[in-house]
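A protein chain is absent from this complex, but the other protein chains hold their places.
Labels A, B and C are assigned to the chains in the order they are written; within every chain, residues are numbered from 1.
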Amino acid sequence: MASSTVLTPPHHYLNDGVGIKSWLLTRDHKRIALLYLAGVTFFFFIGGAMATLIRIELITPAGDLVSDETYNKLFTMHGVMMVFFFLIPAIPAVLGNFLVPIMIGAKDLAFPKLNLASWYIYMLGGLFTLYAVVAGGLDTGWTFYTPFSTVASTSNVIPAAVGIFITGFSSILTGLNFIVTIHRMRAPGMTWFRMPLFLWSTYATSLINVLGTPVIAITLLLVAAERIFHFGFFDPRVGGDPVLFQHLFWFYSHPAVYIMVLPAMGVVSELVAAGCRKPVFGYAFVAFASLAIAVLGFLVWGHHLFVAGESVYSAMIFSILSFLVAIPSAVKVFNWTATMYKGSVSWETPMLYAYGFIGLFTVGGLTGLFLAAIGVDVHVTDTYFIIAHFHYIMVGGTIMGYLGGLHFWWPKISGRLYNEGLAKIAAGIIFIGFNLTFFPQFIVGYLGMPRRYHAYPPEFQVLNVLSSAGASILAVGYLLPMIYLMWSLRYGKLAGSNPWGAVGLEWTTTSPPPTENFVTTPVVTWDAYQYDAQQVEGHVA
Amino acid sequence: MSEHIVPTRSYYVIYLVLMVCTALTVWVAYLDLGPLNTVAALAIAIFKAVLVILFFMHVKYSSRLTWAVIAGGVFWFLILLTIIGDYLTRAWQPYGSV
Amino acid sequence: MAGRVDALYFFLIAVAVFFGVLIAGLIVFFAVKYHRKNPNAVGAQIHGSMVLEAGWTIIPFMITMVIFVWGSSVYFAIAHPPADTLNIYAVGKQWMWKFQHLDGQREINELHVPVGRPVKVIATSEDVIHDFFVPAFRVKADVLPGRYVSIWFNPTKPGRYHLFCAEYCGTKHSGMIGEVIVMDPNEYESWLSGGPEGSLASAGGKLFQDLACNTCHRADAQGRGPMLEGLFGKTVNLQGGGTIVADEAYIRESILTPSAKVVDGFQPIMPTFQGLVTEEQLLQLIEYVKSLRSQQEQPTARPVEATRPPTNETTPVKK
Partner (left out) sequence: MLPEAVHQQTHSPSLAHHFDNLEQQREAATLGMWAFLVTEILFFGGLFTVYMIYRSMYPQAFAAASHELVIWAGTTNTAVLITSSLTMALAVHAAQTGNRRLLVTLLIVTIALGCVFLGIKAFEYYTEWVEHHVPGLNYAFEPEYYRNAQIFFSLYFVMTGLHALHMIIGIGIMLFMLWWSIRGVITTEYYNPIEIAGLYWHFVDIVWIFLFPLLYLIGRHAHV
């Protein structure tokens, strides 16, 4: 850590303009990143509160805390909030917004006004969806399956669908902004293969955003049209096929899983490189694995339909493609692990999250093999096994990556250091709480407990109590960073431009960076992650 | 700016071709060609779209990146169309259709 | 079948434990062994290894292909019921399961089946999508409105087993549960005989008269509609070319949307019965049409009865 005195730079993006207007009308990607940080944190805690209620309800087999109707609304809104308003935007819109221009040596994203508009669109969509909650809730599940969502449900399907539709544009525009920025705004000498791996994964994510999001938009529009005008698209009464809705829904929503986890993979590549002070093992393989996941991820949506009524032959094709998408993910895990070999391995907080990510993502990925094997999937799909699996990817993967990234770049974002001891404790609590919450769900799922059950047979109680206990630990783990990160803003030690002794353009500028990121446009003459002793010493001092 | 400026004459030629194709597609629709009706309609539509893209939208003179972006969009649309594979193979098994 | 699913499941657990322990072990080992002691230390500048990359691409690929072939073969067994199943009709609705046995018994949220004989449940839904899930048999299939799905299993041990709805279907989704009661064949026979008079087919036959279907569909082939005797399982020539096998789905469609696939040589004059018959009555009519087969010819070969999902056979799971 910094030993000599460090000073805050006199001019930086945080003090370039004061007052609420300078924030709400900003076009600075770094300030917009902080606006997103506020937004996603808000929606995360709303979604988290709902999860808490769900877990408390499930402590006893009988449905006694809330009514069945309320319970259904709770898990629906938990899913909607977490997926569309936290997991999808979290890393790209917060860390991506902050880092993409800095990492390529640009002054801003290609379309700063569009970037600000994206945040407003995101918030507008979020408010629409919140309105759906306040006005009585939504009970379709986040998957909106027809004909339940179009014919049977009496809840606020339309406001929620409109909210998600609107937010979709935010994803599209952010993705488009990143793609154009990475293509057109790189600093002199910053070739594609000199880019940090975070940018490769952000680029791959943006491709999915641009290519997939319009499909969910049109699908939700059809659902809304079917509900409002009684048009027929998926309604069996006019010859429609409800399974077609599922095809279209998962055509986006499966790749959306990669929208959530690819950026986290990018973050982990950065954390591992800086934490080991070593180039990421097999840079090109990790980079192309991101693109491979983005492309293959679009070919596997049908594995959500193995028992839903798709043809046997379709199921087989989707099964084999699903196994293929496991390969680039495995390649990444092996490469990260190999990067640690003969590294200078740090035990600082961001690195703890990276270890956590690799371990939990591995479990999530391996249990994915169970689901790709159709014979086993038939039994475990729609049970708690699925719940456990995707929480290992979403929470164990994405949130670990997000928190790791937030801790890693926090000194850059805020210019301050947080309390390392507390941060380590929080990381440990999250890891333990997470595993206690979700591991029992694998077992209870294999024993046959279906998902989305308000009440359940008593023999599943022990495992559910364990899971709820874990959730309470996890909740403490999530509250802690909120507290010490806020605290650091005022009382934290000054960070200096490179507290970790890491390489990368973002560590060459001041903390916090100036409004246009660099005083002079950097010229890049080196590959990513080139560590040598002098350089690091220079940085640390 | 280094943009290629297309002479207006080529716009008029393309316009004429597009209008003729429109007439052609309507005329063909009234002939009974069996399944070829759909093929003809789509072939003419694709031809017209390609003309618009290449000339009106200047893609003929654009960078490889633009070509790649368009190819990507079309390719992903084709992936989307493969949803029909499920419907075609359902017919191979009883209980497959409504 | 439960045995086959579990065997693959435990193989997968072995694979998962192996790789999980490998990765976790390496991380812990490297983190301890290469822990940064000097704050200015940097790691060795290793960039990669083609051999390793190829290895950890190809080996996982081969393992996943093994799992794919294994998983698909299990699935194929799940999807193909044997020829001599005991057929039971099911209708799911918000929020209950209704069963009709061929002998005429009807039950709600309880399904009695004999031990040691493959059972095939042919199911549809009246409203939204439900899902027929019996964990003990490792079977699960979405039950869709407007469509028939079949699920088969082979109970091997008497007992009571959970039946769940596994596709979210609204407010009382978690209350849409029941029991599959597997009985000794003798007990099952006596349970069956306790039921009402008249088989499912005879109920369908009565309905056939009540709806006046018999005025057009006459057994002497002189009616305005096609003769139904011996129809089930046959290939039918359609107006405007094309053929279709007369299975449950076709009969259902012909009752609800008669004009969709008209038999060659007949006029599309039949009115629709959409809204006039319930899903359960449709099943009775189908069973009646099926029963007409035996009067003309003995069933030699049943139509191919590939189905959607699941399984057979029980591992005794406690209840």
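Quick note on the criterion: contacts are C-beta pairs under 8 Å (C-beta built on N, C-alpha and C of every residue); 3 or more make two chains touch, one makes a residue touch a chain.
Because the structure is a prediction, the values reported are computed rather than measured.
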Among shown chains, those touching the left-out chain: A, B, C
Which residue of A:G47, A:P147 or A:G240 touches the chain not shown here: A:G240
Option touching the unshown chain, where C:Q45, C:S190, C:N237 or C:Q274 are the choices: C:Q274
Where the unshown chain meets subunit C, residue by residue: 240, 257, 259-260, 268, 271-272, 274
For subunit A, residues in touch with the removed chain: 11, 16, 106-112, 172, 176-177, 179-181, 183-185, 210-215, 217-219, 221-222, 225-226, 229-233, 237-241, 244, 248, 514-516, 521
Touch list for subunit B against the chain that is not drawn: 1-3, 5-6, 8, 11-12, 14-15, 18-19, 22, 25-26, 29-33, 37-38, 41-42, 44-45, 48-49, 52-53, 55-58, 65-66, 69-70, 72-74, 76-77, 80-81, 83-84, 87
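Here is the rule we go by: only the chains that are shown with their structure count from here on.
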Centroid-based (C-alpha) most distant chain relative to subunit B: C
Touching two or more other chains - residue numbers and ranges from subunit A: 236, 239, 243, 312
Subunit C, residues touching no fewer than two other chains: 146-147, 149, 306, 308
Complex interface listing, subunit A residues touching subunit B: 183, 207, 211, 215, 236, 239, 241, 243-244, 247-248, 251, 298-299, 302, 305, 310-314, 317
Touch list for subunit C against partner subunit A, complex: 4-5, 8-9, 12, 15-16, 19-20, 23-24, 26-27, 30-31, 34-36, 38-49, 52-53, 56-57, 60-61, 64-65, 67-68, 70-79, 94, 127-129, 131, 133, 135-136, 138-142, 144-147, 149, 162, 164-175, 257, 274, 306, 308-311, 317-318
Interface residues, subunit A side, partner subunit C - complex: 1, 63, 68-69, 72, 139, 141, 145, 147-148, 151-153, 236-237, 239, 242-243, 276-279, 281-285, 306-309, 312, 315-316, 319-320, 323-324, 326-327, 330-331, 333-335, 337-338, 340-347, 355, 358-359, 362-363, 366-367, 369-370, 372-379, 381-383, 446-448, 450-457, 459, 501, 530-533, 536-537, 540
